[in-house]
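One protein chain omitted, others in place.
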Amino acid sequence: MPKFEYAPAPESRAIVDLASSYGLFINGELVDGTGSSFKTINPATEEHLADIAEASAADVDAAVRAARAAQTRVWGRMSGAERGKYLFRIARIMQERSRELAVLETLDNGKPIKESRDVDVPTAAAHFFYHAGWADKLEYAGLGTSPRPLGVVGQVIPWNFPLLMLAWKIAPALATGNTVVLKPAETTPLTALLFAEICQQADLPPGVVNIVTGAGETGRALVEHPDVDKIAFTGSTEVGKAIARSIAGTRKRATLELGGKAANIVFEDAAVDQAVEGIVNGIFFNQGHVCCAGSRLLVQESVADEVVRRLERRMKTLRVGDPMDKNTDVGAINSKAQLQRITELVDAGEAEGATRWTAPCELPTRGFWFAPTVFTDVSQAHRVATEEIFGPVLSVLTFRTPQEAVAKANNTPYGLSAGIWTEKGSRILWMADQLKAGVVWANTFNRFDPTSPFGGYKESGYGREGGRHGLEAYLQTGEGA
Amino acid sequence: MSTTTATSRARDLLGVSSLSNASLTTWLHGLPGVDQVGCEARAAALGTRSIKTTSKAWAIDTAIGMIDLTTLEGADTEGKVRSLCAKAVTPDPLDPTTPHVAAVCVYNDMVGIAKDALKGTGIHVAAVATAFPSGRASMPVKLADTKDAVEAGADEIDMVIDRGAFLSGRYRQVFDEIVATKEACGQAHLKVILETGELVTYDNVRRASWLAMLAGADFIKTSTGKISPAATLPVTLIMLEAVRDWRELTGEMVGVKPAGGIRTTKDAVKYLVMVNEIAGEDWLTPEWFRFGASSLLTDLQLQRQKLATGAYSGADYVTID
Partner (left out) sequence: MSPAKTKKAAKATTPSAPKRIDVRKTYKLYVGGAFPRSESGRSYEVRDAKGAFLANAAMGSRKDVRDAVVKARGAQAGWAGATAYNRGQVLYRVGEVLEGRREQFVAEVAASEGVTRTRANALVDQAIDRWIWYAGWSDKVAQVLGNLNPVAGPYFDISAPEPTGVVGVLAPQGSSLLGLVSVIAPAIVTGNTVVVLTSEERPLPAISLGEVLATSDVPGGVVNLISGRTAEMAPWLASHRDVNAVDLTGAADATDVDWADLEVKAADNLKRVLRPAGSGSDAVEPDWAEQPDLSRVRAYLETKTVWHPKGQ
């Protein structure tokens, strides 16, 4: 029995008023779809939360038509200053309803309440706030002359940061004068539907934002819809490639933010306590359901044992369990399917001869759970070192020289992010130059900001989201049509 | 520990044949660096722990029992010190289950008064010494100051390091002063005040912590309370990491005492969470962790009453010292 046992500190779910079923948000109204429905559950308890409409191709078509009408008649004609005021309104309402959004996100996603409360929701609101200010300043973005919207944007987002990914997609699209049809992930539709209500509260003109819930088929209908001008997708590399193929030969534009297998590189002169925190944050933040997670720890051989020892000690203090408890550090795995995928890869890691260590913790009996796990004795050839696990599983590899670290870090088809831990400034700058990754965190990890462009090299996708660079994906420039 | 034992142990730990300033510098500067932003982010994250109900009750009583109830004013009088001692013994006359504090901390001329007032209570008397708070005096004066307090019955001595010497890289001098003071303490426990507000950087705090432990400190303490900033969560985090790592290296435990600026129960609980998760629960006892504070006790009592009665309490229901 520990001396200082933290008593349960559950966030109240009373603030959330869940309906038993939800429709689609098309042309400013929540409407019944013409397709079937599916259930969304709380992955921490397997409790059935609500029935969600599965948008059919006809529903998607209705949403695209609403978006087109809104774009040509209202939103595309509105001055940037007026558009910006709507975005400011949305940002403010998100802040006002932040607790409700956080609780709902945690219920539907399984992530710890402290993360939805301190990261997802405030950062989502900040994205709207940042982009609101761009709406009437686009000609200053330096992206070319006479910037104009593309038209209707189809957006498909993942389940790992449901509201935040929605914000990353919708805020820049709206700021640049586009209208959107967004499909949230099938396991996490609820905050997007609450966002629909926020659009109504903000009096956003109907059709500017449309939300169609559903699974892969709904997403395909949206991507392949002939009247969509641009696709913005965050998700797996496999689906990203399918999207790239499906729009080939058309004039649809795309930004793809896909998978990763980031190297988090720790040198012997690193500030070791902060490096350990960075490793923990890098892989256990959001249960490792992060495309830019630092899933490969590359540690210099001279300090490998010490770093791993400190890491394991630190992992013993991670509190795994009820996501609604304010002291929970690691919540539930988002779905049964994802848990199976993690389990399969971890089994493969053991079978391939890597050494597994799992933090001692009691897991709840219901729901989907995976205890924080580290593999040592991993080589580049192991599946756990090459495949994206998307769970709380870290693979540790070693290196001897900076060149070797770079070679190993870049030895992957992915190129989303990387981490560097060293107290030597010139080495940081050299490493940052060498790493083929869209985001390089030096002496920190998993930092996000609306002003900071995010996106990958190679098979991690193309295009950037956030910052001045993120606007480019939603604008056409130059003279002529 | 005598000067020669301290020096020879330090030589062993450093793996050098002579304990020069250069060898101390190499050793201290070889410690891992501290990234300020990462360190502060970690401290802030620990500060978001939500400690409720039974665990809050435990934390409040634990914190009360860790307080070095302090008065270090030019205006201190015998009456003031006796009154403080009375409060130390019985923080809440209406609720005898309230624990007493760990120690009363005074200037050395008040040690006798405090000792007398606390006779038989088990509460220690701590005295600040070595030309507290600036430490700007000659070594014989500092040692006389220390011996004077010990002879008056002090159980614990809170010394200050020479920050000037430390900041100008005269580590051997700082080491020697701690060793000499420790020797002058005899049986009394030695707390070494780093005055982190003057050391400024976390790298300095880490180095000063290790230097003090190397020289034989029983406790490392953040601040005199006379310099702002006094104790902060990140500074205490660095010091807790230092004692944790020192135990791994030597097997010995060293205590930690944040002092100054800790006024609320909320603050105290954050420190206890940090002790628990950084150094580990072995440190969750007055033997290894103290709060240097005066007004903190009042707020802990208010919160204790709130937990007991369910209603928010008020200042009129807590005795002043």
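Per-chain residue numbering starts at 1, and chain names A and B are given in the order in which the chains are listed.
Quick note on the criterion: a residue touches a chain if its C-beta (ideal position, glycine included) is under 8 Å from a C-beta of that chain, and two chains touch if they have at least 3 such contacts.
The model shown is predicted, which means the values in this text are computed figures rather than measured ones.
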Touched by the hidden chain, restricted to displayed chains: A, B
Touch criterion as defined above, residue of A:Ala44, A:Ala293 or A:Ala437 at the omitted chain: A:Ala437
Option touching the unshown chain, where A:Gln155, A:Thr237 or A:Thr398 are the choices: A:Thr237
Contact partner of the left-out chain, one of A:Arg73, A:Arg309, A:Arg400 or A:Arg447: A:Arg447
Chain not shown, touching residues in subunit A: 126, 142, 144-145, 237, 240-241, 244-245, 248-251, 256, 258, 413, 428, 432, 437-444, 447, 449, 451-455, 457-459, 461-462, 464, 467-469, 472, 477-478
Residues of subunit B (touch criterion as defined above) contacting the omitted chain: 35-38, 40, 200-202
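One rule holds for everything that comes next: only the chains that are shown with their structure count from here on.
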Chain centre separation in whole Å, for subunit B relative to subunit A (CA means): 44
Interface residues, subunit B side, partner subunit A - complex: 32-35, 37-39, 41-42, 48-56, 58-59, 62, 241, 272-273, 276-277, 281, 284
For the subunit A and subunit B complex, residues of the former touching the latter: 2-9, 114, 118, 269-274, 277-278, 317, 326-327, 423, 443-444
